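All protein chains but one are shown at their positions in the complex.
Let's look at chain A:
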């Protein structure tokens, strides 16, 4: 027998086999074995509404869900999921991922496309965080938008009934009211407890993701385009320079020096302790502030100040998406779980229990509003990452919901790039140097160039 004949026969046999196996798949795939493995940060594995939704899914579907607790920092979670995915080791079915990671995880082959488009009920701004390269890569689970917290009582006392319209307004108001307030406080009679010194504002300026968020919001306010893919082209450099300049101006004029070491928790502590008039923060901190200050009376929330050119109030979008792992062995279970956790009823539960829901319908009021299918008994336990509302009755939403809804609709995702993480590191390092410097050297050019290099995945050509 010649070699060619052997090859022909082998090929023929292969073809027949392939055809046969193709035809005999009759009864469908075998049922998936084992629990659906959901990898997530610690805030989901503790008690709370998201946990309750998972348990409800288990009861309804008869399947079990195993929750793997990932590292307790967002950086650690990303690093582990990405590296394990690259090593071909992630045996998870569903990943609960930060909205900023979609592009990188998609490019690195850690997650797989969702396969269908998202239904129109999801908020448009939020849907953008799940899209990359023309495909949908996950389903929005819970979202977040920055809000302006303000001391309603003190502003009123010094003649301001409304929160400031734009940042310039805010700076002026903060300077004036804080000065008046501190002057009056200095007259506190001896023996009475002196209130702490009041600063104009606090925000998250420690070199971590929070600083990137605050920098982006400042650049957008200065005319920056959230959809721009380069910071060196067109007016983007100018907006970036203006934005970081404004940020430094606010730091020097109305914030305490310690703001450069603050994260969400620390800034909230200052605000709740009565040491700041304004605070930029997420709705998650509402409940903690409400433990010390009376909501609606002593403090309230508003959308971030408007951009003078067009009145837009753009915040960075936060939150998490649920994605199917590229290495899943239980794709059907994964899909069913994600659909259950992001359904209309589930999203309503999330909103009622202090999260920002990703669906339009969740924010409906009155007869058309979906109802949360969880029994009220489960509602008693709060969860980290949720602004556990000051106990609204079942079926009711927290008091800040309208403001939050408006903020979410105007919010924008961070640059959607497979190299976002490095971009964020560049911003953190350079902006933090700038904020700590005494001069006012323009950094935008350098920063914009490095930011573009970071986003391109390349290095610094001058680097050694």
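The rule we apply is simple: a contact is a pair of C-beta atoms (placed from the backbone, for glycine too) under 8 Å apart; a residue touches a chain by one contact, two chains touch by 3 or more; residues count from 1.
Convention: contacts and distances are computed from a predicted model.
J.: Quick one: find the hidden chain's UniProt protein name among "Tryptophan synthase beta chain", "Sensor histidine kinase MtrB", "Membrane protein" or "von Willebrand factor A".
T.: According to UniProt, the chain not displayed is called "von Willebrand factor A".
J.: Would you mind spotting which of A:320, A:358 or A:421 touches the chain that isn't drawn?
T.: Of the candidates A:320, A:358 or A:421, A:421 is in touch with the missing chain.
J.: Among A:61, A:176 or A:260, which one is in touch with the chain left out?
T.: A:260
J.: Of the residues A:292, A:307 or A:409, which one touches the chain left out of the display?
T.: Missing-chain contact among the listed residues: A:292.
J.: What does the interface between chain A and the hidden chain look like in terms of residue numbers?
T.: 35, 37, 39, 42-43, 45-48, 66, 68-73, 75-76, 78-80, 82-84, 86-93, 104, 107-108, 235, 237-239, 241-242, 245, 249, 257-258, 260-261, 265, 287-288, 291-292, 380-386, 388, 418-419, 421-422, 425, 429, 436, 439-442, 444-445, 450, 453-454, 456-461, 463-464
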